[in-house]
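Every protein chain of the complex appears in place save one, which is left out.
Letters A and B name the chains as they come in the text, with residue numbers starting at 1 for each one.
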Amino acid sequence: MPEIHKSIPAPRPNRTVEEMARLLCCRFEGDGTKVISGVAGLETAETGDLVFLAAPKFRSLLEKSQAVAAIIPPDEPFRGIPVIFSENPHLTFIKAVELFFQPYRPDPGIHPTAVVSASAKVGTDVSVGALTVIGADVKIGDGTVVFPLVSVYPRVRIGEHCIIHSHVSIREDVRVGNRVVLHNGVVVGSDGFGYIKLEDGSHKKIPQKGTVIIEDDVEVGANTAIDRAALGQTVIRHGAKIDNLVQVAHSVEVGENAILAGQVGIAGSSRIGKNTVLAGQVGVADHVNVGDNVIAIAQTGIARDVPDGAIIAGTPELDVRDWRKASILLPQLSALFKDLKKLKARVEELEKRLQKG
Amino acid sequence: MPEIHKSIPAPRPNRTVEEMARLLCCRFEGDGTKVISGVAGLETAETGDLVFLAAPKFRSLLEKSQAVAAIIPPDEPFRGIPVIFSENPHLTFIKAVELFFQPYRPDPGIHPTAVVSASAKVGTDVSVGALTVIGADVKIGDGTVVFPLVSVYPRVRIGEHCIIHSHVSIREDVRVGNRVVLHNGVVVGSDGFGYIKLEDGSHKKIPQKGTVIIEDDVEVGANTAIDRAALGQTVIRHGAKIDNLVQVAHSVEVGENAILAGQVGIAGSSRIGKNTVLAGQVGVADHVNVGDNVIAIAQTGIARDVPDGAIIAGTPELDVRDWRKASILLPQLSALFKDLKKLKARVEELEKRLQKG
Partner (left out) sequence: MPEIHKSIPAPRPNRTVEEMARLLCCRFEGDGTKVISGVAGLETAETGDLVFLAAPKFRSLLEKSQAVAAIIPPDEPFRGIPVIFSENPHLTFIKAVELFFQPYRPDPGIHPTAVVSASAKVGTDVSVGALTVIGADVKIGDGTVVFPLVSVYPRVRIGEHCIIHSHVSIREDVRVGNRVVLHNGVVVGSDGFGYIKLEDGSHKKIPQKGTVIIEDDVEVGANTAIDRAALGQTVIRHGAKIDNLVQVAHSVEVGENAILAGQVGIAGSSRIGKNTVLAGQVGVADHVNVGDNVIAIAQTGIARDVPDGAIIAGTPELDVRDWRKASILLPQLSALFKDLKKLKARVEELEKRLQKG
């Protein structure tokens, strides 16, 4: 039986500072012949590592670092080791990381233990892992990697160059765009949570005949669930990034380049605008319209429509400044109550004296 | 190898308005010969679709709709297209949807790649999907569908006409009733989270020898986890509906027809009453008794027993009216503090003047 996982990591070619600067299209200063053999953070760098300086406040860490070279902003005076200049050191560092590090991907090919329907259409250079199940009439685009133990229900479309990790379930008729990453345990297309209450108190299930559309360049974190719509579709727009353990209910629309952090929950039929960021554990009620470029602080409970550009916090949500003020005053409430009581007594005393007078 | 998923959806027979009304046991008005070829929501309906009107406020949507016919309440005056009358338009619409839409179900039969213990007893018309594992002494009732890649541990009982989706894990000795739906990634019977702290600071695991009982007509959403009890059992009562990513801890009892929305968490040994609704991200502390017919607003943190019929919100939970008032006043706290300070100054001034006097 063929190997399911190619194992040997790509060799990591050492590069001189000069070569690295050239590959990154950056200017450098210092000894260009020094050899970079890895990449690391400022605090954990070892001999041979390339690091980056995000802001001047971290300079002391850089001065103490074992790194061989550093990517720094053009106006940074540090020259203790060879330096590579970049207007955006973090972004340039990421490009350097990509030169050294290739994430593990299995080889193309359909593993003999995969159960692939005869009617499924699998593109070129696709990897279908061991013990993965591909249903009837599924289409998978070129260059996509489906890891072992994935379940793809019938009539699903998966685009090109996607990464589908182990234990993902994609329910029937779901559409997945190009360059989409679904991490382990993701469920796409599970039934929306919709019932009608009958007179005997029981709940009649609303048929969930809609589907889910995931557009291009979306990433979905481990064990996140995205429900299908009862009618129509749940849509995750181009470039949205969704973290682990997020709940996206039926008929929700998540806007372009939106960010949903860990454990966010969005109830049915709500719309999240483009570029909007919901921090960890934020909840959004049903049928709510959250505008574009909104930022919601962690654990915000969004109960009403939110205008574009708002920054919000609290349950129910408030403007973040109001919420901060209230948060600071909350522990002083007890003193406030006492103060008011005392003041009342003083007023009473004044009233008595005036009456006597 | 046989197909794992039958693919061809059932043909969707077009029906005239008259036929539809007859099948739904409803009166109609308008051109009964018009042909209904699908079902849709008011806003997305296309030519040929049947829609329903939930409330008079949506009438303008209906007037603009492309729908061919509408289910409406008896007192609704709209007659722009053929109309079918119902006291409960949504419920009647659901019945119409069921006439048009059959959710995907694999054919009965045990897939040759399934690993089914010789001692397992599988009923008639059961579907056991590809690469599903059925442990020793498991019993599965007639008409149940077990999708591919499901793990059923030994001695589990699953009733009749259940739907068990891919990547569900059912741990040993769990009992699942009839017509139960377990969505993808559900875990039933995982160990309860119980430890005793020892003197050296480490935690000794409390053996989890109990189990989980899921009664009839329960539905459990994607990636939800229901823990087994240390002793005795965790029980999900008849007709309860549980959404995605919900945590039900050891020895919890979820009442008949209760509704647990997405990301609800219930700590150990708590009891949720019948017909109670916990909205999204509600948390319930351990050993708490939440009564019948309770409604908890999203993100409520229930720390104490809750009487029957209460409507609650906040952390810790308050009567919803108290919570609403407090929520409105919170952003005014800052002004309140200032007001009090000013008033103090005025009182001081008065006191001074009186002393002088």
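Heads up, the rule we're going with is that a residue touches a chain if its C-beta (ideal position, glycine included) is under 8 Å from a C-beta of that chain, and two chains touch if they have at least 3 such contacts.
All of these numbers come straight from a predicted model, not from anything done at the bench.
Touching the missing chain, out of A:G135, A:P207, A:G221 or A:G273, is residue A:G221.
Checked against the full complex, the one of B:V133, B:I295 or B:I311 touching the unshown chain is B:V133.
In the full complex, subunit B touches the hidden chain at residues 115, 117-119, 131, 133, 135-137, 149, 151, 153-155, 167, 169, 171-173, 185, 187, 190-191, 193, 195-196, 198, 201-209, 223, 225, 227, 231-232, 245, 247, 249, 263, 265, 267, 281, 283, 285, 299, 301, 303, 314-316, 318-319, 322-323, 325-326, 329-330, 332-333, 336, 339-340, 343, 346-347, 350, 353-354, 357.
In the full complex, subunit A touches the omitted chain through residues 1, 3-7, 39-41, 44, 88, 90-91, 94, 97-98, 100-101, 103-104, 111, 113, 129-131, 147-149, 165-167, 181, 183-185, 217, 219, 221-223, 239, 241, 243-245, 256-257, 259, 261-263, 274-275, 280-281, 298-299, 314, 327, 330-331, 333-334, 336-337, 340, 343-344, 347, 350-351, 354, 357.
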